[in-house]
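Below: one structure in structure tokens.
Here the complex is missing a single protein chain, while all its other protein chains stay put.
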Amino acid sequence: MSENVFQPKIVAFLCNWCSYAGADLAGTSRTQYPPNVRIIRVPCSGRVDPLFALKAFQDGADGVMVLGCHPGDCHYQQGNYFAQRRYALMHRLLEFTGVESERLFVDWISASEGKKFAQVVTDFTERVRALGPVPIKRQTPALQEVSA
Amino acid sequence: MSALEEQIRSAARQYLENGDVSVVIGYERGPKGKVRPAFVHQADDAERLVWSPECNLNLVTYLHNYKHSPRRGVPVPRVAVVVRPCDARAVNLLLHEQQIKRENVKVIGVTCAGSEVDGELRQACTVCQERVPVIYDVLVEPEQPVEVPEAQDDYGDVAEMESWTPGERLEYWAKEFDRCIRCYACRQACPGCYCFECVAEQVFPHWTSIALELPEKYFFHVMRAFHLAGRCVGCDACEVVCPMDIPLSKLNRMLAKEVEALFGYHTGDDPETLPPLATFSPEERLRL
Amino acid sequence: MKVLTQAQLNEWLNHLAERFTLAAPVNVQGKLLYRQVDDSSGIAWGFERTDMSPKTWTFPATEPILIIEQGAETRLDDAPAPAPTVVFGVRPCDARGALAIDALFLDKEPSDGQYARHREATTLIGLACPQMWDSCFCTVVGGAPNSTEGLDLLLTEVDGSDGAAYAVQIISEKGEKLAAGMPGEEKGVSLPKPRLAKGLPTLPASQEWKAQFNETFWKQVTERCLGCRACTFVCPTCRCFDVRDEVVSRQPGRTVLQRLRAWDACTSAPYRRIAGGHNPRPTQHSRLRNRFYCKFMYYPDDFGPLGCVGCGRCIEACPVNIDILEVIAGVEQLAASGSS
Partner (left out) sequence: MNQDKPRIGVYVCMCGSNIAGTVDVPAVVEASKKLKNVVLVRYNKYTCAGPGQTGIKEDIKAHNLNRVVISACSPRMHERTWRTMLAEAGMNPYLLEVANLREQCSWAHPAGDMTTQKAIDLVAAAVERVSWHNPLFPRRVPVTKSALIVGAGIAGIQAALDIAKAGVPVYLVEREPSIGGHMAQLDKTFPTLDCSACILSPKMVDVGSHPNITLLSYSEIEKVEGFIGNFTVTVRRKARFVDETVCTSCDDCTAVCPVQVPAEFDLGLAERKAIYRPFAQAVPSAFRIDKRGPAPCKNTCPAGIHVQGYVALIGEGRFKEAYDLICEQMPFPGVCGRVCHHPCEAACRRGDKDQPVAIEFLKRFAADWVTAHPEATAPPPATAKPVERPLQGHRVAVVGAGPAGLTVARDVAQMGADCDVYESLPVAGGMMAVGIPRYRLPADALQREIETIISTPGVNLLLNTPVQLEGESKSGPSLASLQRDCNAVFIGVGAHQGMHMGVPGEDLKGVLHGAEYLRQLNLAQLGVKGLKTPNVGSHVVVIGGGNVAIDSAMTAKRLGADKVTVLYRRTRAEMPANDWEIEEAEEEAIEFHFLASPIEFRGKKGKLAAIHAQRMELGEPDESGRRRPVPIEGDTFELDADTVIVAIGQRLGQSLGEVEQSRRSWIETDPVTLQTSRPGVFAGGDAVSGPASVVEAGGAAHRAVESIRRYLLGEELAEGRSAEPADISDIDYYDPESWALTARQEMPRREVEARCGFNEVSLGFTEEQAIAEARRCLSCGICSECLACSNVCGAGAINHDAQDELIDIDVGAIIVASGFDPWDPTPMLEYGYGVYPEVYTGLEIERLSNASGPTSGEIVMRSGEKPKRVAILHCIGSRDEHYQPYCSRICCMYSLKLAHLIEEKTHAEVFNFYMDMRSFGKGYEEFYERVQREGVVFVRGRAAQVSPDGDRLIVRAEDTDLGRPVNLPVDMVILATAAVPSKGSAELAQKLHVTRDATGFFLEAHPKLRPVDSNTDGIFVAGACQAPRDIPDTVAHAGAAASQALGLLSQEFVEVVPTVAEVRTLHCVGCGLCVEVCPFSAPSLVESRGRMVAEINEALCKGCGLCVAGCRGKAISLRGFNDTQILTQLEALLQLSPATCA
């Protein structure tokens, strides 16, 4: 990859039962996807407080993914349904306050959808790359001074 | 003295005289003529109470100060509170969230013709069609019925902003949040904000910095709006109290609009209905 | 005394903006705030009282005060030094506010390094008030609309031959240095007398406050307090802060933290809450009362100056109309009734 291409930072919260297993399957099948994504394992998409996404953007994530089991397949019966409602609203809120809603990606990936996982990550990385850096990152003047 | 004032005072006097409540929360005028919250403990003091369109806070917020027993062995105080229709929805919110017990609160509901900020009718009031509070023990009514505006709230202001580009919206909010001094007046004035320790101030877990910089202000306001999703009653007290005049109601109204569109839910219609984030529907597939 | 026409003043300010960070009252979406300006054109002339005090330049709302680098060994660095700054349009009360803060941060050992660097780097150009505005009460707390205390230069608007003109009083050495090369001409002018407010209370002495500490009066005053931080953040003398170390960069072998200082307020509940949830000032009543006692008793007793300069901003900012003048009058009355 060329040096001057923008490499977005992407954080993905993956539920342990479906999506994390799906990501594992992508690896097991040697399906390739961009290394920009950093995965955090959580028990359920219902565990992922939308504030995590907000916080991730603040800390400089250019894109945040929250992936859970398909509706009806939640290991905990209802977690993804609640996640869906929470993220629907957080999405609108980000959109309304000027953060491109494409930066927050919520989807359902089953344990058998390794291919889909890789595809989704690849597409998302490219979309976020096109958007450029997240606009609400915390700027720390002190850091710039020191690291300069 | 208006008919409304007379009725509020007489209700307050009666509650205090009968020992139904130990304090009545209403409005009074300060030494320079400004309207401000009043706490009436004696029946004779009921004469201090006033009512005018300038009464634009949500006094239900103060119920949080009276929801617990002050000392062991002392019962939870009983309180009367003067409310507008939007404030009354907050009473239902707090009832649903088990913060107050119905028997401990007397609601003096005022038939509302809209409240004013700096002499101008609050924007939401120009389209609000609710005149009578959803919950009250005493209804304060004017001699003449209050006109209901024809316009319903179509959230036109919010919709207009939604037509902007993300960049324009970001610029707008960056400008507005830039003035924020993180004084938390918005949070403190809100009946729905009553966490023991706000996420914005917690050390463990450490969600956000103490800095008064734009990203932290953004985090705070978006976080607060999210925590009020499906819970905001639209009283706009947050915006009214903001010393920096940040149009916070827009955030809440945007979410109210979405909550209405997605879930058909209005905060505070009654104390029983589960708010949208406390329930789900297996059939729905929302835009994500 | 040197007198500048508006044009000369503008020219001078433009000149200053090239050499210094120039801050002045700016109308930001309807609010008057001291913001950096590139030249005189951005200045909100003819203002009364700004919504925030110029404290933001000598005691910023947030700033790093220490840089901590953890690697093989730990290294501590001062926070980046403030740039040389001129604040223009400082009202005399606000300059007295800076002096009040100095009493704690500079005059007592150990002094606050970062604050000292700010004060060192900052020159305050005052603009005298022609009158006391609504809610102003500087005269109650020992100030005046044309007080020179704490300022480096004070400009007073005088009648010019065509439009406004400003008479310049040089107050400090720093001011003198800055005024070198200032345009304008020396003239004999008499400075106008500001119009003072009437019917203001008299400030009771510190011991009078002490006597009223347990009065039910405080309950009445504070019952409606929402516990926000607006009054303290707009105040030119409030200087409480919170400190936290925050990681700003992590690399294997090198973690950089900044020690961040941000304004805090004694009126808010978490201010004195300690681990385990205990709060020595458990009620809003005790918290707000503390603010008044700090201003009129603890601070003058411990550090000298009053903690209030009578700018009246807290009266304007309070969402529930808690009025410090009403409090002063109340204590005055209590003291009078108590002594009789």
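When the chains are written out, they are named A, B and C in that same order, and each has its own residue count from 1.
Rule of thumb we're sticking to: a residue touches a chain if its C-beta (ideal position, glycine included) is under 8 Å from a C-beta of that chain, and two chains touch if they have at least 3 such contacts.
As the structure is a computational prediction, the values presented were derived from the model and not from experiment.
Colleague: Which of the visible chains would the unseen chain be in contact with across the whole complex?
Modeller: Output: missing chain touches A, B, C.
Colleague: Since one chain has been left out of the picture, which residues of chain C touch it in the full complex?
Modeller: The list for chain C reads 70-71, 247-255, 276-277.
Colleague: In the complete complex, the non-displayed chain touches which residues of chain B?
Modeller: The list for chain B reads 67-69, 72, 97-99, 194-199, 202, 204-207, 227, 274, 277-279.
Colleague: Considering the whole complex rather than only what is displayed, give the residues of chain A touching the chain that is not shown.
Modeller: Contact residues on chain A toward the absent chain are 1, 3-4, 6-9, 11, 16-18, 20-21, 23-28, 30-36, 38-44, 46-50, 52, 55-56, 59-62, 69, 72-79, 82-83, 86, 110-113, 118, 133.
As a working rule, only the chains that are shown with their structure count from here on.
Colleague: State, to the nearest whole Å, the distance from the C-alpha centre of chain A to the C-alpha centre of chain B.
Modeller: From the centre of chain A to the centre of chain B is 35 Å.
Colleague: Express in whole angstrom the distance between the two chain centres, defined as the mean CA positions of chain B and chain C.
Modeller: Measuring from centre to centre gives 32 Å for this pair.
Colleague: Report, in whole Å, the distance between the mean C-alpha point of chain A and the mean C-alpha point of chain C.
Modeller: 45
Colleague: Would you give the residues of chain B that are in contact with at least 2 other chains, written as numbers and ranges?
Modeller: Within chain B, residues 209, 213 contact more than one other chain.
Colleague: Residues of chain A that contact two or more other chains, please.
Modeller: In chain A, nothing touches at least two other chains.
Colleague: In the complex of these two chains, what residues of chain B are touching chain A?
Modeller: Checking each residue of chain B against chain A gives 158, 161-162, 166-174, 199, 207-209, 213, 215-216, 218-219, 221-223, 225-226, 229-230, 251, 254-255, 258-259, 262-263, 276-277, 280-282, 284-288.
Colleague: For chain C, which residues count as touching chain B in their complex?
Modeller: That would be residues 28-31, 33, 51-52, 61-62, 220, 223-224, 226-230, 233-234, 242, 244, 246, 260, 262-263, 265, 268, 270, 273, 277, 284, 316-317, 319-321, 323, 326 of chain C.
Colleague: Applying the document's contact rule, which stretches of chain A touch chain B when the two form their complex?
Modeller: 50-51, 54-55, 58, 71-72, 78, 81-82, 84-100, 105-107, 135-139
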